[in-house]
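Okay, so here's the structure we're looking at.
The complex appears here without one of its protein chains, the remainder shown in place.
Chain nomenclature is as follows: A and B, assigned in order of appearance, with residue numbering initiated at 1 for each chain independently.
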Amino acid sequence: MTQTGHPVLGLRDLSIALPHGSDRDFAVQDISLTVQAGECVCLVGESGSGKSITGQAIMGMIPPALTRHSGQVTFCGRALDLDQPHAMQPLRGREIGMIFQEPTASLDPIMRVGAQIAEVLAVHGLRDRTQRRARLRQLLDAVHLPDPDRIAQSYPHELSGGQAQRIVIAMALAHDPKLIIADEPTTALDVTTQAEILRLLKGLQKAQGAGLLFITHDLGVVADIADHVIVMQHGRIVEQGSRDAFFSNPQHPYSRKLLAALPQRRPNTAPRPAPPVVLEARDISLTYRKHAGVLRHTLVPAVRDVSLQLRRGQTHGIVGESGSGKSSFVRCLLHLERFDSGSVHIDGQDTAQWGGTLPRSLRQRIQIVLQDPYTALNPRQRIGDTIAEAAQIHGASRDDARAKARDLLELVGLTPAAYARYPHEFSGGQRQRICIARALAPEPEILIADEAVSALDVSIQAQILALFRDLQDRLGFAILFVTHDLRVASAICDDVTVMRAGRVVEQGPMARIFDAPSAEYTRHLLEAMPDRGNFALSGVSNMAAQAQFPTDGVTP
Amino acid sequence: MAENTTLSAARIPFVVRLSMGFLALFVLFALFGTWLTPYGFRETALMHRLEAPGLFGSGSEYVLGTDARGRDLVARLAVGAQITLLVAVVGTLIGTIFGSLLGLIAAARRGYTEAAIMTAVDVQLSLPIIVVALFVLAMFDNSFTLLVLLIGFTGWEAYARLVRAATLSAKTQGYVTAQRVLGAGAARIYLRHILPNVFNVILVQFTVNLPLTILLETALSFLGLGVQPPMTSLGQIMSEGRDRLLNAWWLTLLPGTLIFLLALSISLVGDWLRDRLDPTLRGRQIA
Partner (left out) sequence: MTRIILFKTLRAIITLLVAVTLVFLFIRLSGDPAVALAPPDAPPAVIEEYRQRLGLDQPLWTQYLSYIGGMFQGNFGYSIHTGRSAPSLFMDRLPATLLLGLTALGISVVLGVTLGTIAALRHNSAIDRMVMSFSVFAFAMPNFFFGLLVVLTGALVFGVYFGGSGATRSLGQLLAPAATLGLATMGSFARFTRSSLLETLNKPFMTALAARGVPFRRRLLRHAVPNAAIPVVTMLGLSLGGIVAGAVVTEQVFSWPGVGQLLIRSVETRDIAVLQFIVLMIALVMTVTNLLVDLLYLALDPRMRGGRNG
């Protein structure tokens, strides 16, 4: 612990100007904050809020394009000269450790990870080889890596995301820094891995008494780990306070908006006469051939005996971590993959009779909205034409299709005047609305949403989820909702299927799965879910119900 | 959109505008250059052999001088420019279409088709096109059609590789998946959705390939194995002037400079085009 009484980190009126011609004048403006020893300060904001650049600025690593800045950064009471790389160099990695969002990308791909950790030790003065090796071993143990010798000899691409992040954390902690800056360190990781990494990071930080500046967009994570919360929007701090004060009584409208956007479990739907089944999968199995050389390949079982029923007007969630086979399963349902065995029934019709493809009449009934709205639209086609084409493929005349496209644009909350615009003119949330309009053009009975809100900012995510619910109420289609995010699943699903390693772990009504999971893995997933105690929602639970935000879907 | 285009039109760098200007002049010269001079490009004048260009003050009535047979260099350069340009453009188009098509087919069909096409690419990579061209020209009678065809094969393998890669990557994009789910046919998917998206790749490669084609034709002609007299090309003029480098410099330096400036201008315009179209550079912003 620092005995001087100075906070580990202090920022006073930090401003960083953007180059002329940017959409705003400052990347960050008048940022003031402090991080005490042993304290975890969470910097929260959506993309473009300036939270990451704040972290870089503290390291003296402001991108060269952003030359003009003002304000003061103090570290343990000393003012830092951010423009002097030579002055900053000894601090980086020694006094201040940094952890990044993409663990694998932040490691040199052609150097063994052990050597990379050793390098960090060496450049900050640990010259002795044996000492270095001992410290390396100590660090690998500290971040709980199994089989440290093998891991140290591995290249980054041979490690999982979680393992790579542990290596990055080991590097950040190599010299027992006084401050750790973690920039979205768990965003790229699976939920169970995220929970482990958060626990590890928090434990190590507390043990060392270091200050932790944790940059994230996820208020659930904040509720779990923060001592102090700072909310940023458009480069400014809009609110800050202690964790308890912030969550129990958020002041700024933007904070409230963010909190209200957190997915909330939908109320229990009363027992009802079950509507008819529109989509049924029976014992689907899919094996990928992975080529491993010239004439040799290994068989990778992607989906194993998965069955599922989707009822008219209902939402069925498929939940799983990466590699669970949920997306492969969906591709089987759409006959984008030739599965090995099992059958798909749409409205009771066995699709096997069409020999591995779907006729247009059935394609019309089942449509998909994909994860990445940036690649889901043909960049060279006007968005109206994209939607109209979808209707035209299913028999609409050109004029009808165009009229329908305009109607659909309006239906998903865009103006019909957007018809003639190109995808790059829209934001991510708006593009996802366009994708939904395209999927709805053939008037399907079944809509598959494959991680359809995962790439979006929290507040946009809430809007798109609301749109799905609203359209479902109006049009009555069934939704198969694929997601890695249990919170999102709980907000929209009637039934849930939990998948792991290609198999169904558990299946049943959402409330039963969440309240009384029977499978060990489901319990594990639920425990890993950020903000399990719903602490983040405590302050807004009363106001969230009537919270209304303007849609982002007006004009681009 | 409109706002975008006007903005960028003003931002065309000076060298690129200069290059575009030169290209326009070159095309005009190739098309109408023969009108600038009273002499025909095959018209010999034994009394006026190897006259230095009048333009540089030799007093000759031949503005750019004459060759060893007294033929007017203005007329010869104009016709040479015409043939060089024609061979280059037609040749490059052949390579572009052939290579792009193979790349598209490889990516669309995969499997053995793809393996066969990629083997062909490997074979081409192991034999420089000029060697292939020389070999074939020795085997068969040199005809203009054969020459254009051979030159057309310049760089087809680059198109095939680039278009294959671009198509494969386009195939994994969401918009193609969405079309498949909609039940769109292969023709619709490839022609309406994939081709427009790999078009930039083809266009940029075209500007890389065009100078290469020009250099191949002029090199072959310079070696005396390309365009044959009485026809002429810029390389062929140089070939005839090569032995008189020291006493009749205009016979090599003038066509050589034209070839160089032509290739240079196309490259500069192409570079600029690539910077503008490259999606990895586009929209790279801070914050």
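We take it that contacts are C-beta pairs under 8 Å (C-beta built on N, C-alpha and C of every residue); 3 or more make two chains touch, one makes a residue touch a chain.
Everything numeric here is computed off the predicted structure, so don't read it as measured data.
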Sole residue of B:P53, B:G95, B:G152 or B:P211 that reaches the chain not shown, by the stated touch rule: B:P211
Residue, one of B:G21, B:P128 or B:P229, that touches the chain absent here: B:P128
Which of B:I12, B:V136 or B:L168 contacts the chain that the document leaves out: B:V136
Interface with the undisplayed chain - residues on subunit B: 119-120, 122-123, 125-131, 134-140, 211, 215, 218-219, 222-225, 235, 238, 242, 245-246, 249, 252-253, 256-257, 259-260, 263-264, 266-268, 271
Those residues of subunit A which, in the complete complex, touch the missing chain: 59, 61, 85, 89-94, 97-98, 100, 102, 105-111, 119-120, 123-124, 150, 154-155, 157-158, 168, 171-172, 292-294, 296
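Going forward, only the chains that are shown with their structure count from here on.
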Subunit A and subunit B, separation of their C-alpha mean positions in angstrom: 48
Subunit B residues touching subunit A - in the complex, by the definition given at the top: 1, 173-175, 177-178, 180-184, 188, 192-193, 196-197, 283, 285-287
Subunit B-facing residues of subunit A, complex: 18-19, 22-24, 27, 48, 50, 53, 63, 65-66, 235, 334, 336, 358-360, 363-364, 366-368, 370-373, 375-381, 386, 389-390, 393-394, 422, 424, 435, 438-439, 442
